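Since the structure comes first, as C-alpha cells, the remarks are kept for the end.
Removed from the display is one protein chain of the complex; every other protein chain stays in position.
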Amino acid sequence: MAKLSYAKALNRALADELARDPSVCVLGEDVAAGIAQFTLGLAKQFGPDRVIDTPISEQAFTSLATGAALCGMRPVIEFQIPSLLFLVFEQVANQAHKFSLMTGGQVKVPVTYVVPSSGSREGWAGQHSDHPYSLFAHVGIKTIVPAMPSDAYGLLVSAIRDDDPTVIFAPALAMGIREDVTTELVPIPIGQARVHRAGEDVTVVAVGHLVSAALAVAEELAGEISVEVFDPRTLYPFDWAALAASLDRTGRLVVIDDSNRMCGFGAEVLATAAEEMRLVAPPRRVTRPDGAVLPFALALDRVVQPGRDQLVAAIRAVMK
Amino acid sequence: MAKLSYAKALNRALADELARDPSVCVLGEDVAAGIAQFTLGLAKQFGPDRVIDTPISEQAFTSLATGAALCGMRPVIEFQIPSLLFLVFEQVANQAHKFSLMTGGQVKVPVTYVVPSSGSREGWAGQHSDHPYSLFAHVGIKTIVPAMPSDAYGLLVSAIRDDDPTVIFAPALAMGIREDVTTELVPIPIGQARVHRAGEDVTVVAVGHLVSAALAVAEELAGEISVEVFDPRTLYPFDWAALAASLDRTGRLVVIDDSNRMCGFGAEVLATAAEEMRLVAPPRRVTRPDGAVLPFALALDRVVQPGRDQLVAAIRAVMK
Amino acid sequence: MAELVVDARPTGPAPDPAPDPAELYRGMRLIRSFEECALGLVKSGEIVGGIHPYIGEEAVAVGVCAVLRPDDLITSTHRGHGHVLAKGSDPRRMLAELCGRATGLNRGRGGSMHAADVSVGILGANAIVGGAAPIAAGAAWAAKRAGADRVVATFFGDGALNQGVLLETMNLAALWALPLVFVCENNGYATTMATASAVAGTAAGRAAAFGLPSVTVDGMDVLAVHAASAAAVAAARDGSGPTFIEALTYRYGPHHTIEQRIRLAYRTQEEIDQWRQRDPLDVHGARIPPGQREQIDAEITELIEAAVEFARSSPDPDPKDALEFLYASGMTGRSGAVDG
Partner (left out) sequence: MAELVVDARPTGPAPDPAPDPAELYRGMRLIRSFEECALGLVKSGEIVGGIHPYIGEEAVAVGVCAVLRPDDLITSTHRGHGHVLAKGSDPRRMLAELCGRATGLNRGRGGSMHAADVSVGILGANAIVGGAAPIAAGAAWAAKRAGADRVVATFFGDGALNQGVLLETMNLAALWALPLVFVCENNGYATTMATASAVAGTAAGRAAAFGLPSVTVDGMDVLAVHAASAAAVAAARDGSGPTFIEALTYRYGPHHTIEQRIRLAYRTQEEIDQWRQRDPLDVHGARIPPGQREQIDAEITELIEAAVEFARSSPDPDPKDALEFLYASGMTGRSGAVDG
C-alpha cells in the first residue's frame, strides 16, 4: 500500500499521458527544470520536444496551444501563478472556448491548463494568491479542483483526453496531501462528485484543499451533528444530481469555497439548491470576502481565507 | 420636458466631468471620432489632450491609466467591445484593483472603464457579444449597469469621482432608450438600488436593458400578479438592504440577468437571499445558459439571451 | 467533424510557381464582386450586423493565397472575406454564412468575423485584432513537429502591430523557426487612426527586432505580392523559418458598414481618389487581354448571382440548436430559463 502525494499524482498522470499519446505535450515556463513539481523529471524522460520551455509570453503560447490543438495536438500548459490566468483570459475565454461553436463544429480545442499551486502560498501576497476558478466556471471552461491525490491523477488524465479546453487548479495547500493508494490509479470522469463521508444532518460542499478541513470538522462534530462531506471535484460541469440526492437526505447545505464571495462558486451552489432542491433551513456559505486581496502578513493572509472555525459556525447556523 | 437618450446621457456626464475637473481625461480607440457615441463631439470641445486616441494596445493603455491615476489623474477608458475587458483582465483585477491594499493604503486608483455597447449587438456574433459584468463583481471591481438614461448619467459621474477602479457596462440594447428628464441630472450614489415599480407578490431583480423588459412584463401581468421591479443599478456593491426590504413585502424572488448562469450575478442574488432574507417560495433565475457563446444567426443569438417569455414563466413558477 | 490532424503527406499539388495572370485577376474580381454584392445585402438587411469590406485590398489576399497549397493554412481577420475566398472557399457557402444560413461555412454560427473553412485550410477569421497570429503559430508549430511541409500564413492589419500578443508571437515564431508567414495589410488606418500616429517605428522594424526577414511590397499589385509571398512560403516550407510581409494597400470603403451612417473626417476624398488610381483590378487587369477580362467578369457576375440565389434559398438554422457545437465533447450546459 503506497502513499501517493498530490503533487506526485499530477506528475504521474502527465507522465502516463505523455507516454500513452504522442499528441500530448506540456508547455510552460521552467517546465524542463520542473520547479513547480508538476513536470519534474519529465524533460529527461520525454525530451525537449514534449516538455517545452517557453519565453515569458503567456498570451502567445496559450493561443499557440489552441492552434496546435486545432491541428490534432493535445497540449497541456502549466501556469506558475494563478493570476497568469488573468493575463490569458482573452485567449482562453474568447478564443479557445468559442472556437467550436463559432466554426459550427468544424474544430475542437483539447487544451488543458494547469495551475500547480493555486490560492494562497504563504507569503506570496496580493498578486500570487488568487483562486479564480469561479471565473472559468462562469465563462464555461470545464473547471476542475481535485482535493485528493487519486482524484488529481484521474481528473488530469480525463482533462487531457477531453476534447474541450479544461482548467485544473491544484491548491497549494493540497499539493502536499498524501493518500494511501490501494487500487490502481484510473481516470475519473469529469463532472462526477465524490462523497467522502456520508451524513444525515447537513451536506457540506467543500472545494479542493478545503475538503480535508471539512472532513476534520465532520469528525470533530461527529458526536453531535452528522455531516456529509461532498466534494464536487469538477466545479463545472457540476454534479447537480448527486447534490440533489444528498440534500434529499440532509435538507441542509453549507458550502466552503476559497474564492471570493460575490458571484463565486458557493453562490452558484446555493442558488441552484434554493431553486431546485430540498432545503429545510437557509443554506450558508464560507468563502473569501467580497473582492478579497490577500495581504502579505501571514496572520492577515490566513484570516482572509475560509477556515475551520467559520465552517463550524456555518454548520451550527444551519442546524439552528 | 426634454427626452434624453441613454447614449447622450453618458456623453453628457463625461462632458460635464471633463469640464468640471481638469484631472479627468478619456482614452481609447477612435474616441476623437466618437464612433461609439460615448465621446461624440468631445475632442472638438476639449481637445486632443483630454480626449486621447490610443493605438490598439489595450493592456498598455489600461495600466497607463492606472499609473496616471496613481499620480492624481482620473482617467476614463472606453472599450469598443466587451471582450476587450478579457484582454485587460490582469491589468484591472490584478493591478488596478490591488494597488490600494498592497501598498498599505499609500495610493488610490480612480479609473473608470466604460463599455458603451455591452452584450449582444445584433450580428456581431461570438467574440463581440459578451456581458461579463459578473466577472468584475467577483474580483471586486465596482460594477455598474445602468438601465435608464438618468441613471447612466448619474452613475457615470459618481464613478468618475470615485477613488477606486469602477467599470460601467452600457448594454447595447439600452443605448437607444429615451427618458423624460424633468428634474436636473444629478450624481447617483454607487450601491443604491432603484425600485421602478412597487408590487406585493414578487420582486423581480432586473439588470440593465432587462429592466425595461421587466417593466413591460409587470404591466402585462398587472391584473393577475403584482410585480415589484427592482433595479440594482450597481451590481457590486449591491444594495442588500433594499432587496431585503422588498422581499420582506413580497417574499418571492426572480432575477433576470444577461450574464451566463453559472456563478453569474443572478446566482449571487439568489444565494444571499436564500441565506439571509425572507423567501416563501423557491427563487428563480432567468439568465444566459451555462458557458454561453452567442451564435451569429439572429434567431439563434436571440434565444440565447434571457427573454420576456422566460421571465413570465419564472414569475408564474414562483407564484405556484 | 472535419478533423484537421496534420498529415505529413502534402494533400495537394504545389501551385505553379509562375503566376497565372488570368487566375489572379479572377481571384480579385471574385472578391470585389462578392463584396459589392454583400454591401447590397447589408443595405437590404439580409446580412445582419454589417461587414468590414475588403474592397481595395484584393491583391493582398489573392497574391498570398495563390502560392499556398490546399493543405497550407491561413488565419484571417475581421476584414476577412477576401482571405476566405482567395484560399478557396465556396462563395455560395460564404455568402450563406453572412446571411446566417444553415448552409453557411459555419452553419450560420460565425458570420462575417468568424468565417472558417477547415476543408480548405482556413482556421478562421478572428474578431480580435492580433488574436489569430498565435493560433496560426500553433498550427505552424504542429506542422513542423509532425514533419509536414505545410505552411501557415497569418493576415493582420497595421493596427495589430501595436498588439502585444502579435509581438510575442513574432518572437516565438523566430525563436522556433516556424513555417509561418506574417502578412501585414497596412491600409494606412486602424478604423479612424492613421498608422503614423499609432506606430512608433515601422512594420519592418518590428520584424527586425525579432530577427525576422521582412519585405515591404506594393499591395495594389498582385504580382508584387505574389512574388514576395512565393519567396516567403518557399523559405517557410524548406525549414528556413518565418518571414514578415508588409503589403501597402488601402481600403476604398468604410472601416465597417456602420461607418456609412456616421460622418467621419479621418481621411480626405483626395486621398481615396489617389489610391483609386491604382485600383488593383485595373493595375493587373491591364495585363490580360480585354476580351478575357470581360469574360471573367461575366463569369464572376453569374457566380455571384448563383451565390445570392443559394443563400436566399437556404434554410435558417433551427433556434432550438442554438448551442449545438458549444462543446466539441458533446457536453451540454444548463439552459438559462426555468426548465419546464
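Letters A, B and C mark the chains in the order given here, with residues in each chain numbered from 1 onward.
As a working rule, a residue touches a chain if its C-beta (ideal position, glycine included) is under 8 Å from a C-beta of that chain, and two chains touch if they have at least 3 such contacts.
All of these numbers come straight from a predicted model, not from anything done at the bench.
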Which displayed chains the hidden chain touches across the whole complex: A, B, C
Per the touch definition above, residue among C:Ser119, C:Asn171 or C:Gln292 touching the missing chain: C:Asn171
Hidden-chain contact residue, picked from the options A:Pro110, A:Gly126 or A:Pro171: A:Gly126
Chain not shown, touching residues in subunit B: 49, 54-55, 57, 59-73, 90-91, 94-95, 99-110, 140, 142, 162-164, 191, 237
Residues of subunit A (touch criterion as defined above) contacting the omitted chain: 29-30, 32-33, 35, 53, 55-57, 59-60, 81, 83, 87, 121-128, 260-262, 284-293, 295-304, 306, 310, 313-314, 317
Residues from subunit C at the interface with the omitted partner, ascending: 162-168, 170-172, 174-175, 197-201, 205-206, 208-212
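To be clear about the criterion, only the chains that are shown with their structure count from here on.
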Chain contact topology (line, ring, star, complete or other): complete
Averaged-CA centre spacing for the pair subunit C and subunit B, given as whole angstrom: 35
Approximate Å spacing (C-alpha centroids) for the pair subunit A, subunit B: 30
Per-residue multi-chain contacts in subunit B, two or more chains: 83, 87, 125-127, 260, 262, 284-285, 290-293, 295-296
Multi-partner residues of subunit C (at least 2 other chains): 106, 108-110, 114, 126, 128, 164, 323, 326-327, 333
